[in-house]
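Some chains omitted; the rest stay in position.
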């Protein structure tokens, strides 16, 4: 496995096929993640209403579900669109924002993972541990956990569930239970901007729309997204100017930048 | 007809009268189009709830309806606000985002155009053809059609319906059935940023709030918006830095810039 090659091949495929990525997501990051999708080379669509979400998903290469500002109506729409996606073999990428913080989030996430076949889950350590019933500590939507020494827990969870699990933090971990990679791209400023986690999930969905192997999709996406974050951090003067620079850096990503900057190692 | 003059006179009128533009619009572009409204010199208001939308519209110079993230509740509110706008003679500008992609969008758009008198419709070629029942090709919210050789179709549709129709693409076409103008302002980068189509509709609504002739309003708006896009494209380094530059460029627009840059020709 050559992580840099996975990242650059996946990006090339996104730009060649221009897949549509259907987001049913939170109201805070809609504009930002739509622009992230475009800068990756894919096409965003956001159709939250249950009366069209299962119909819209058929045009999509991937379905992203994000529970950041959830309610029962939205979860119902996620389930309906997700069932249609499962029927059509369209991969589902889940971002369980804040799971563990409230019963509504925990119950909704549990409903999603029990009724739908999920391909990739992207969250912080607390969210992933909460989703696994491992009592991750979540305060609101922020993780209080780190991933240190939890790699085996995450890896077993991946094996058990069939998900590719992507845990983002100072080191990102991606595992499907048999393969595990640690990614050291990214920059601390990303934690000071709302929606960078959600945007990493969007990157994973763009990759999953064109890369069949979901482990490679998730790993490639986090490498690319992390590199774009580093490039943007070098060009900005703070968290406000970081956002437009991140979008420009995503649009500018290419094989040369990725191969030069990728810092990923196979852990297992 | 002098298109540049129409564009600059309309802009001057917006800045003199500072009209309110009531948006019932999609969640993805709310912030962006509110800022576009302000940069044009108008005042945005966004009151989606049916319990106040018809009351709020009475303060407005124009009502913008955009079905980008629609649901039945929102459509009901659009109809209620639209009926009040029709009673008061306030022009309605419609953006039929993604019409043709799902039954919900097609049915909702048809309901809007059958229950309300619409002044201006702004969409891409696929949306406009779908709205006309001409089987435009829409994938999600992206047009698969171009306007080439369809000018007569659009022009007949305008005559038939009484709408001013504004089709945006590499060349924008604005027609009321008797007058038709082609506009070559704008820049390809606008297609790589979410909501630029919605923002063009906002520009049209700002103009319609102060310019009685809706053909002049739509043509003037697309010229101004396209010019601002060009100026921004020259000052940005990618789709992320384009957005703040576009807003600055809208705020900076004046008669001199418009007269120098307008590239519009009367077609019919």
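First chain written, first letter: the chains are A and B, and each begins at residue 1.
One rule holds for everything that comes next: a residue touches a chain if its C-beta (ideal position, glycine included) is under 8 Å from a C-beta of that chain, and two chains touch if they have at least 3 such contacts.
What you see is a predicted model, and the numbers here were worked out from it, not measured in a lab.
Novice: Counting all identical protein chains, and not just the 2 shown, how many does the complete complex contain?
Specialist: 3
Rule of thumb we're sticking to: only the chains that are shown with their structure count from here on.
Novice: How many angstrom lie between the centres of subunit A and subunit B, each centre taken as the mean Cα position?
Specialist: For subunit A versus subunit B, the centre distance works out to 33 Å.
Novice: In the complex, go through subunit B and note every residue touching subunit A.
Specialist: 26-29, 31-32, 68-72, 98, 101-105, 139-142, 192-195, 236-241, 243-244
Novice: Where on subunit A is subunit B touching in the complex?
Specialist: Touching subunit B from subunit A are residues 20, 22, 27, 30-31, 34-35, 38-39, 43-49, 51-52, 55-56, 59-60, 243-252.
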